[in-house]
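Of the protein chains in this complex, one is absent; all others appear in place.
Labels run A and B following the written order; every chain starts at residue 1.
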Amino acid sequence: MKIIYSDALIVGGGLAGLRSAIATKEKGLDTIVISMVPVKRSHSVAAQGGMQAALANSVMGEGDNEDVHFADTVKGSDWGCDQEVARMFVATAPKAIRELANWGVPWSRISAGERTVIMNGQKEIIQESQDAHGLINARDFGGTKKWRTCYTSDATGHTMLYAVANEALRRNVIIHDRKEAISIIHDEKKAIGVIARDLVNGELIAYVAKGTMIATGGYGRIYKQSTNAIICKGIGTAIALETGIATLGNMEAVQFHPTPIVPSAILLTEGCRGDGGVLRDKDGYRFMPDYEPEKKELASRDVVSRRMIQHIRAGKGVPSPYGEHLWLDISILGRKHIEKNLRDVQDIAKTFNGIDPADEGSKGWMPVLPMQHYSMGGVRTKPTGESTTLDGLFAAGEAACWDLHGFNRLGGNSVSEAVVSGMIVGEHFATYCKERNLNANTSVISKFMQKQSDYLNEILAYNGKENIFDIKDEMRSIMQEEVGIFRNEEGLQRAVKRLEELLIMTKQINVKSKIRGNNPELNEAYRVPKMLKIALCVAKGALERRESRGAHYREDYIKRDDLNWLKRTITRWEAPEATTPTISYEELDIAKMELPPAFRGYGRKDSIIEHPQSMERTQEIEAFKATHPDMDRFELQEQLMPFELPLDYKKKNQRIGAEYA
Amino acid sequence: MQKNHLIELLTQKDNRKKKSKIPARLDFLQSATGAVLVLFIMFHLLFESSILLGKDAMYALTKAFELDFVFKGGEPLFIAFLAFGVFVVFILHALLAMRKFPSSYREYSAYRLHAKMIQHEDTSLWFIQITTGFMMFFLGSIHLYTMMTQPDKIGPFASADRIYSDTMWPMYLLLLVSVVLHASVGLYRLIIKWGWFEREKSKWMIKAATIFYLGIGLVSLGVYMKIGYEHRGEYGKRYTVEANK
Partner (left out) sequence: MHRVYEDGGREIVLTIFRHNPNDEDSIPHFQDYPIIERPGMTLYIALTQIYTSMDHDVSFDFVCRAGICGSCAMVVNGKPRLACRTLTSEFSEGKITLLPLPTFQHIKDLSVDTGTFMNAMTKRVEGWIVNNSPQDISTIEKPIDPELSDEIFELDRCIECGICLASCATKVMRPNFVGAVGLNRVARFSLDPHDSRSDEEFYELIGDDDGIFGCMSFMGCQDHCPKHLPLQKQIAYMRNKMVKVR
């Protein structure tokens, strides 16, 4: 039995995992990161548009601060998020971006003087101050009050991941790539590592550590059409679920991005619209202002995606061999802007569609359609990142539900969350590992090892007629059609039923090659059941949640129901042989909210079932503010909703003009 | 001192844990000697092609190199000095360039298979560079040795006799092709290596220059052959301007 010991074990080598690894190394802990792919191939690399942090350097970000970013994030989440976590996040994000600058991210910088931008389809001239010259620039993104999304052209995730990965290598973080965690080792009370499979030779390895972190990203690949990398199968989330102890939160909260390109499902960044690009229908008509007069193309992603599908359903879609789609027009931004700031977009459109988006007029329009993009749900954790139910198991980034995004994530908050959670959760994780001794019973390890070994042999011994690839395809189609942008009772019931059947069918397959070594079909055979369990959590959570909130939209319950549904869905897989998850709920307490539920400012105004407490809390807050006119925003905030941060992350952030105010 | 060398043997760094600067010097010298040789050969080929303008022109030029404007009748020893100088640079360049030669069959075959697979012009050109370089070890040495030992035997008839009657023409033909190709590819590499000029334009100009030099070189060789053939009966007899009038 091969056992590899370390102080801190991190599963997943994207931004969250690697930043956490830096935190554990900082405390002198022996740290191993295991990853299915070389870490710089992780899906963080694909984030194009940018990272939100309230730096307020640009004139278009003037007046921005933690409070504004906080409000945008909470509204974006449709009040589904944990506001305490959102506060922790917005206070740390400016520090994260400045730390990344020190580690070499070549953020796009501001040039003092005049600059032409496109706003609302029109050219406008803005004037950047001399003080801001050389400071980090920001662009506009959906659902934000200020221009807050910092970027490096449209390869932001790439430069961020490389900076963090290089820093991790500098600090001698040990990286084992092409290793897939397939089970979490635990002794019923706490997690002590994982069983991983070496994807090169099939060998099973027990990685044992004082603490274990899951940072494996999202589960988008359970959908037929997803912008996610093909490794985003939710395996890390699934193995947490399979412990039967750890729980998952808000799995039905799945984001659809408005502008992946058709048919290759490759994302075209929100920066396209942020920089001034517009959506057009089959008549070339810009339709978003009709639906969303205020934010137009830059309403939150859930709203824009729904409006697009609504418009297609109204007969305005562009017919194509791949089904109907709409157009994204960035040609109005001009060739120079596109070739500098949206180069990857141009490259993608040229390579995969033969379209040069800088070509003027309809020639440069790119076919787009909303597709799965982000998983708000994940391993349910406390604000420290530790599982609420399984000690020693931490989760960070997209894999986690600590819960920053609620039911919809704002563009630019994903990579931002990944790094910030790596800083905060990474620090808590490091403290956890530092304070504990390695107390791993070898008999527990060997039991888990044996179980996985037996399981793989069992799969190879299956002698049924089903085909794992067909099962996977059907799952992805079901998710696409029944658990997509528009959901309803009937469809969701069908989905849950069929997904259960599919899960049973995964034991009726026949893997052709019977070797335990490098065997791609075997990989599918143990991954698909895990993906199906995740899919079932999503579908069942969606079925039970009889309201519409953020990205979760029920055609039969179109209102956001704060009265009955201001709660977080918690799923658990109680027994290994179960075919469906158990669902429970965690209430969100309005009385503790800094920002009580209200209208988001975009989407349908008349579609909220209000909770009486919302008004009470609003009045309470107003009254408190009125009676404490001497308090600055930090003191007020502290009184309304105190939160804690490790290290000096709570320190006030300096800004030009405003200093530390 | 001795011990410091041992430190370098064991750690590849000196006693202050610093890397040797020799590789930098060698790299620079390889380029510098190459550049000198390219310049030399460009003029050399032009000068020897003066035969195309007539025997008088060639004769006058030869005499000018023998500094006949200083010493009456010219002094061939200067040619020998010049040849010796070039020989030193040539040997130095060869030594330095050898560092980059394929040093084993494994390296050689890896290169050949790779070049065959990738079908990439700049990669394939290296085969020309190493084969012509290798050939010049011998051909260049022979030629330079002749020039150092018989500097007086240059002239319309003397050169033609050597080429034709002494059957040196196969050597000169091979040397001409080798030297022009080697210098062209080498010059192109220099431009790329140090980032002197824009690549595509340089490549185009060097191709044109290669054709030009090969052209004048071959035609000149032909002319020397013709003169040598016609002069075979009077082998050894030297050219004089008066006699030819």
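We adopt the following convention: contacts are C-beta pairs under 8 Å (C-beta built on N, C-alpha and C of every residue); 3 or more make two chains touch, one makes a residue touch a chain.
This is a predicted model, so every value here is computed, not measured.
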Residue among A:Ser6, A:Ser153, A:Gln225 or A:Ser331 touching the omitted chain: A:Ser153
Residue among A:Val11, A:Ile118 or A:Leu135 touching the omitted chain: A:Leu135
Residues of chain A in contact with the chain not shown: 37-43, 45-46, 94-99, 101-104, 106-111, 133-137, 152-153, 155, 158-159, 162-163, 165-167, 169-170, 175, 177-178, 200-201, 229-231, 263-264, 266-267, 321, 340, 344, 347-348, 351-353, 469, 511-513, 515, 517-521, 524, 648, 651-656
Absent chain, residues of chain B that touch it: 12, 18-21, 23-28, 99-100, 102, 107, 110-111, 114-115, 117-120, 122-123, 126, 189, 192-195, 199
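By definition in this document, only the chains that are shown with their structure count from here on.
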Euclidean distance of C-alpha centroids - chain A vs chain B, Å: 65
